[in-house]
Structures are given as C-alpha cells and as structure tokens.
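Missing here is one protein chain; the remaining ones are kept as they sit in the complex.
This part shows chain A:
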Amino acid sequence: MSPIIEANNVSRTYAGHGGLFRPKSYVRAVEDVSLSVEQGETLAVIGESGSGKSTLGQVLLGLAPASAGDVRFRDAALSPAGSRQWREQRAEMQLIYQDPLAALDPRLTIAEQIREPLDIHQIGTPEERAQRVDEVARDVGLQPVHLSRRPHELSGGQRQRAVIARAMASKPVLLVCDEPVSALDVSIQAQVINTFRRLQRMSGVAMVFISHDLKVVRNIAHRVAVMYLGRIVEEAPADVIFANPQHPYTKALVSSVPIPGKPLGDRVILQGEPPNPAARPSGCAFHPRCPVAVAQCRTSVPELHSNAEHRRVACHLVAEVRGAAA
C-alpha cells in the first residue's frame, strides 16, 4: 500500500533578522526529514518548542515550501501553493490548529463554518452540502442545537469539535493537527481525543498529530517521531518508543513526564539549556545536553538508521550498540 503522504529529505530554512552589525543568520527549522503516513494511521510528532514541528506540518501541506527535498501526496508531487492543482490537493488535506476560538469566525453560525470548505471547493449541490454538515456534526458529537449557535455560545470542547467537523466536511484523506488539544482542559481534552479516534476509524483518514503532550500521544498515535532542532532523532511505534526509548533525548523526554500520583523519585532530569535553533551545535545537536556524548558526537551528525522493531534512531552510540550486536 502506498502512503498518503511522504516527505523525502525535506528541509526548510528561515532567514533570521540579523542586526545592524550582525550578519544575517539562518534558522534551519526542518532539516533532512523523511517520513510517511499511511491510510488510517496516526503519526505523532513530538519535541521541544522550536524543534520544527509546526514548520514540518506546514511543509507537508504545501503551506510553506520546502527549501530542499520533496513532498508527495497520494503518489503525486505536491503542487506549488496557490496553483489550481494545489487547491485540489488541499481539499483532501486539512489543518487543525491549537486555538479553536481563533480558528472560528465569531460572526458565523457553526453550521455555516462547517459548510465553508464545501462552498470554497464547490463540493456537491447545496442540498448535499447541508446534508454533509448534519452528518459530520453528528460524527464529531455535536448536537443539532449547536449548529445554529455562534462560537462564543459553545464550550471549549464543543468549539474544537466544530473545528474538527469543518476539517472533516470535505472528506479529507489527510489531517494535520497542530497541538489540537493543548488549549483544552483535561476533561474536555479526553472527549476530543476520543472524537479523533472515532473519526479515523470511520473514515480511514491519515493523521499527523503534533503535540508536546506525551501522554496524549501515547493514547492516540500509532507511530511517534521525535524531533530535536529540526531533525528526527528517533521514530518507532508508540508502544515501543514509550516502553523502551533508545535515543538519549527520547529517554530524557519520556522520563520528564510527571506521572499523576507519583513523587519525583529517581527519574532522569536532563540538565542544560533548551536548544537554540539559531545557534545549532556542531555534530549531533543534542550533544551539549547528552549524558553519554563522546568526542565523535561533537563532530559528526549521526544518521537516522533503521533497526529492528520498525525503529529509526539517530545516535552514534545506539548505532554502535546495534553494530556490536549484529
């Protein structure tokens, strides 16, 4: 089966401001990232602030062009943003942001907003569009009374479900969700996560789920890619990566998640500063914070190697262990 979306060695670089006396700096927000997502599958992208998660999501949707590498959507090259072909492709891929209130127009009713993408992409007759609105609203668990309301008359969870309904109205095959539940309270968050899962089961939509909440990711994702300063440093099935992280950064990340009901105990606390994308360390970007770094890590960038269990890891030391075991 061919993947719904595929990225091959994509990079995206932003030109920094530079100062009066400073040379222009470049931020390599995404660097040499390859990934693919199949139908009915959820790939989570996790990593610290500034690691390039949102930029990657925008590159996948063609909203930000890749400065190197290529993105393929359903076996075809992604067309340049704004072109007619791209708009056709865009109807099949949707983006969901963190803040539901910002994503909705305060003046329009929920029904009008859910219907918007159908009008924009001229999908179906007016009757069919109205029918689709009712159908997709029911799918996400909104009640008919909600449809005639405006965003401020709904709860946070209902608003985010309205956003999801709008994204699903055109029957997309790919959904990129950028921190879709981060702004929600836990009790509401649980409702929305269940909604995503149910929709995926019903429609087979492929999802890229960007989040910094590892507990949420554990619950919803099939596979997880961990980013550090623009690169994927580890990727593996969700059950494998949380039970047995291999990259030292993934280990620290998993260990940093506070477990409700458990005191601090003896978990590993990563020392050192958060990474600065404008001053990317040489070699492995993680080496200044890495508890096991050796000389090689300062000079050479580890490649993302595949190993057993469908896992990819970019670490000289993990690669060595692998080599020794082989």
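Methods note: a contact is a pair of C-beta atoms (placed from the backbone, for glycine too) under 8 Å apart; a residue touches a chain by one contact, two chains touch by 3 or more; residues count from 1.
Assume contacts and distances are computed from a predicted model.
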item: Undisplayed chain, where the name is taken from the UniProt record, one of "succinate dehydrogenase", "Oligopeptide transporter ATP-binding component", "protein-glutamate O-methyltransferase" or "Phenylacetate-CoA oxygenase subunit PaaB"; value: "Oligopeptide transporter ATP-binding component"
item: Of A:Gly62, A:Gly157, A:Pro172 or A:Pro302, the one touching the omitted chain in the full complex; value: A:Gly157
item: Residue among A:Glu48, A:Glu112 or A:Asp134 touching the omitted chain; value: A:Glu48
item: Candidates A:Arg72, A:His121, A:Lys171 or A:Lys215 - the one touching the absent chain; value: A:Lys215
item: Contact residue for the chain not shown (choose from A:Ser83, A:Gln131, A:Ser148 or A:Ser256); value: A:Ser256
item: Residues in chain A touching the chain absent from view; value: 48-49, 155-158, 185-191, 193-194, 197, 212, 214-216, 218-220, 238-239, 242-243, 252-264, 267, 269-271, 273-274, 276
